[in-house]
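Other chains dropped; remaining ones untouched in position.
Chain IDs A, B, C and D follow the sequence of writing; residue 1 opens each chain.
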Amino acid sequence: MTSPATERVLRVVAPVVVGLVVLAIWQYLVSVVGVAPYLLPGPREIGQELQDNADAVREAFWITGRNAALGLVFGSVVGVVLAGLSAWARVVDGMLAFVVASLAVVPIVALAPVLNSMYGADSQYGRRAIAAIAAFVPVYVNTVRGLRQTTPQHRDLMHSYSASGWQTFRSLTLPSAAPFVITGIRVASSLAVISALVAEYFGGPRGGLGSFISTSAATSAYARAWAYVVAAIVLGLVAYVVTVLLERIVQHRLPTGGAR
Amino acid sequence: ACGGDGDDDKAGGSGGGDCNTSNDVKLQLQWLPQAQFAGYFAAVDQGFFEDEGLNVEIIPSGGDIVPQDALAAGDADYAIAWVPKVLGSIEQGVDLTNIAQIFQRSGTLQVSMADSGIDSVADFEGKKIGSWGFGNEWEIFAAMAAEGLDAESVEIVTQDFNMNAFLQGDIDAAQAMTYNEYAQLLETPNPDTGELYQPDDFNVISYQDTKGAMLQDAIWADTACLKDPAFVDRTVKFLKAVVKGWAYARDNVQKAADITVAAGSSWGPSHELWMANETNKLIWPADNGIGVIDQAAWDQTVEGAMAAVNEQGQHLITKKPPATAYDNTYIEKAIDELGDEVDTKGADYKPMDVELTEGGN
Amino acid sequence: MSATAQTTAAPGLVTARPRRGAGAWPVLRSVLLGLLGLVAVAGLWEAYKALAPEDGVMVGDNRVLPRTTDLAMPHVWDMAQRLGEPVTGMRGAEPLWQAVADAVVVSLKVAAAGWLVGTVIGLLLAVLMARLRVLEFGLLPWIVLSQTVPLIAFAPMVRSWGSRIEIGGWQWPPWMSVALIASYLAFFPVAVGALRGLQASDRIHTELMRTYDAGWWATLVRVRLPASVPYLLPALRLGAAGAVVGTVVAEVSIVYPDGIGRMLVTYAGQASGDPEKAWAPIFGAVVLGLVAAAFIALLGVLLRRYRRGEAT
Amino acid sequence: MSTAVPPDPEDTVDLDKRTPATGSTSSAFGAPPAVEAVGVSKAFGSRKRQVVALSEVDLRVAAGEFVALIGPSGCGKSTLMRLVADLEKPTSGTLEVFGKPASQARVDQDYGIAFQQAGLLPWRSVAGNISLPLELHGASRNERKQRVAELIELVGLTDFAKSRPDQLSGGMQQRVAIARSLAERPRLLLMDEPFGALDEMTRERMQAELARISVETGAAVVFVTHSIPEAVFLADRVVVMTARPGRITEEIVTGIGREVVRDQQLREDPAFFTKVTEVREALHGAPVASSAEER
């Protein structure tokens, strides 16, 4: 039981401390234990590369970031909407069951060539589609489960009001599902980023983080590769912070009886 | 995602003090099993390694495995890799030596449609140029640099594992290996005719004919280990068997293809045969003997590598590689020891004609 | 529905409404519905292929809907037919479906191991974070961020170090490296979902446990874990999907020879001349996923008493 | 309310002078009854472990009539109410509400319901919970605001309009649920032990309000309670049930007309005590010792 004030501080300090500890261990491994730089470059070298290639990294960051963001938004919206349909009609739920299970396991290596063929290797759409599919799955799966979490009594209440499907959805089902949706989006945010990035290995316009990670790694320019990886992590961080803010907003609006 | 154990300060993984000098040898390929590596598979299959007392395990790569890194990390004793990529790695602090330059010529093409008007590297300007990435793009940048084009004057599009992007018009000129992707094109039905695509449907630019040409499949070893006489001895034995393997593949193309399929290649028989044949063309005739590094070709590769700048302004290498980066001693010794046992030059090598079938099956 | 219609023929004779989870019908029903869904997708595929222009639907310069060429979207029946044909023209080559099935079995075993490891790690992390909020603050962001590190950055390291582990006569087999990487993808949804679930128990229940002075662990076992089941199920399901994807991707990444991942890459490389062939391992991956999902569904049935009151 | 004025004989309720009770007060003769259950049974569970909650229940509630349901714990009171509300389907028998099937009555929003558990939406404030049915049925923002304020005032929670349910005491939550059930002035009120968690004073106030509302709006009320005096005080008719299986064993007409003001005076009326005793005996299945004593 911590006071809200200390909690707010800890929320920021704790992850930073963990990050610093990891960084310290890393630096220790590289400079004291002496792991070869082509296996694991040190934070300092990576920082140096980041500095040297700042513009290049930034450019790549935006390209991948845009794809990831578009994929995340589109995939999440489709995920929530389809989950809503599933909750509304069990037939839809049943019919989507296999399809979603299938989508969930088709890896990017398999999807990328297919979608590149479909959308054209000269456009970013294939990658956005990949990011969207990757984001869609956790949002859909969590939301479907969340939409079932209304309590029997609340369902009875809405039934007694003869509330329409949409009304029940809006007033009861969606608020009950909100924490689940958020959990889904939290998972989706990192998946969208990594998918948008990895999709770049397998075709499409060059320019994103993934392209340059692979190119750099292929010639053992690992410090440079890691500079792009760090950019990918920062991209993930941005996505994470956005979902945390989203969660805050939702939690503020819809406090649950959850334990502390 | 990090953390290290042992394996301290050795610049060369298993190198340094304790190189593997036993007769159990690991060879790291630079891709999945296919006839591009037919000579090594043949050497195993025909017992050439065994004859030298060696027990050789061939390890495929692809994906995220970089052969020269696997070698440097001590996961293998020898590795097949393209010279420009290894030059990049050497500049990053890996000490590796090219001990046999198996491919004497570059097998990389840039293919465009016959009506595209792209006949030379100079025509790339403003076009969508395909490349696999993973370091395969440096040859393009080098050739463009020689024509005075910088990387930003084209749009580089990453190709995936097949030629669909090119066939559907997403790419104006696609990267293709003579032995593989080019064959894939000729195995595909042309929707306009219903027949397979024909060579005259395409313009083919061979990097071998450009200033960008770079040396490709070479055998690499840890530089430090080459100071160990026992390692050197074993290396020479290894190279002898390799040479015999490639000579066999030259003289028995069909059998070499079959051996490769048996070794785990998943290509269809006609494609495999095509690949074996085209690979031979990159090796034979070998004027100085198979594997001997031609100074001029090496210098051109180094120059190209230094000239190439990618679209983010990054260089492959910025300075000349150290003298240890290649060494003909071992392959020459191997050729020497083989004497007349095998034809190591293939002066009167004649390629065969391979007919491709739909899908390569 | 009129009230009179509810009168049963024989009063007193109770016709119990079919309850969920009772008998074989619900299982059969969901399988049939699922198959219907797949058929519907196939139908949509063909309908789109028949109706949309070859070059897809363009809005301005943007292709918002895909192309319909045979190269991009082969006919469903062609893909099915290809499965029955031999892998290559080699004499004695096995049918394609059989090769795919063999690869699926190989990958499934690895994925199962990866899922197990990932689930255990994910649960452990979730429990630790639920136990100490500071740990949640400190670790959760990094757990989320860990998933944005591409495999290329560490998969070769895993393989390299794995290949060097040798204890006694036992040598770390390559499939374990694949499973380890798969667990890296599997642990993530489990950690995030389970954490949320462990924090979602009703206050009255945790307070009850407090009045019993039940330790944190007793509360975990008796209240928090059971109450987390609604969150745990999608987490495990996504974890299973993660394990499958992770297995396939790791197979590609570190070049594991016999699984579905390797097959995906090689057949994708042959897709220009033989576009239908490239779909076979994709279907294989789908089968893999369906097996994994079925397993989780079974788990859901076993845990149904912790899902009472859940809407259906 | 509880001033110490001795009962005025003039004011004593004369039962004989009153109109006969059952459903004849505020509804026009011939209007369909609010509830008409014929031979209704309800069983739960699988064939193996079956619980018969209700068995062959016949119940008629006239429009505008106030019926109290009383019976031991687990006898099926809540179940009967849920059947009327179309939240459960009878296993057999027919059930009509205002002359239509229960499901139609629900669609037509002919009733308001307050459950045994408050069942507030945890993410809505007190005001938000009360305004929910109004929102759902398209009341304008202004109407809503006004009605909600009225209702919050009625249940004495003006200071807590913005509080969330988990910040309320048990009794306060129950009052919110009552306010919610009244929001749309339904023709039929279904109330399942609505005053169970209220203290005596609040309870008495709520009772008086409910009586007033039912008269003013002419609403029929089905009211589950465990308090016999409460049942007699409020109802035109008290329906007594027994358990295993749930059956209606007796119906007692209180004879206190709708128009009689429910106040302290009525509580002190000897006729009132007589009825209380009567119900108690019906409920306990035997004559009760002292009829003047009320728990």
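Things to note:
Just so we're on the same page, contacts are C-beta pairs under 8 Å (C-beta built on N, C-alpha and C of every residue); 3 or more make two chains touch, one makes a residue touch a chain.
Computed from a predicted structure; not experimentally measured.
Each kind of chain appears once in the view, while the complete assembly in this file is A x1, B x1, C x1, D x2.
Throughout what follows, only the chains that are shown with their structure count from here on.
Shared contact partners of chain C and chain D, listed by label: A. Steps from chain B to chain D, minimised over paths through touching chains, total 2.
Summarising the inter-chain contacts, the pair of chains with the most C-beta pairs in contact is A-C. At the far end from chain C, in terms of centres built from Cα atoms, lies D.
Look at where the CA atoms of chain A average out and do the same for chain D: the two points lie 52 Å apart.
Chain A and chain B have Cα centroids separated by 38 Å.
Residues of chain B in contact with at least two other chains: 2, 7, 64, 66, 69, 73, 160-162, 164, 168. In chain C, 67, 71-72, 149, 151-153, 160, 203, 252, 265, 268, 271, 278 are the positions where the chain touches two or more neighbouring chains simultaneously.
Taken in their complex, chain A has these residues touching chain C: 2, 7, 10-11, 13-15, 17-19, 22, 39-40, 87, 90-91, 93-99, 101-102, 104-110, 113-115, 117-120, 123, 125, 137-138, 141-142, 144-145, 147-152, 155, 179-180, 183-184, 186-187, 189-191, 193-194, 197-198, 201, 210, 213-214, 217, 225-226, 229, 232-233, 235-237, 240, 256-260.
Residues of chain C touching chain A in their complex: 29-30, 33-38, 40-41, 56, 62-64, 66-67, 71-73, 133-135, 137-142, 144-145, 147-153, 157, 160, 188-189, 192-193, 196, 199-203, 205-206, 224, 230-231, 233-234, 237-238, 241, 244-245, 248-249, 252, 261, 264-265, 268, 271, 278, 281-282, 285-286, 288-290, 292-293, 309-312. Interface residues of chain B, counted against chain A in their complex, comprise 2-4, 7-11, 13, 64, 66, 68-69, 72-73, 84-85, 87-89, 92-94, 128, 130-131, 133-138, 155-162, 164-165, 168, 170-171, 310-314, 316.
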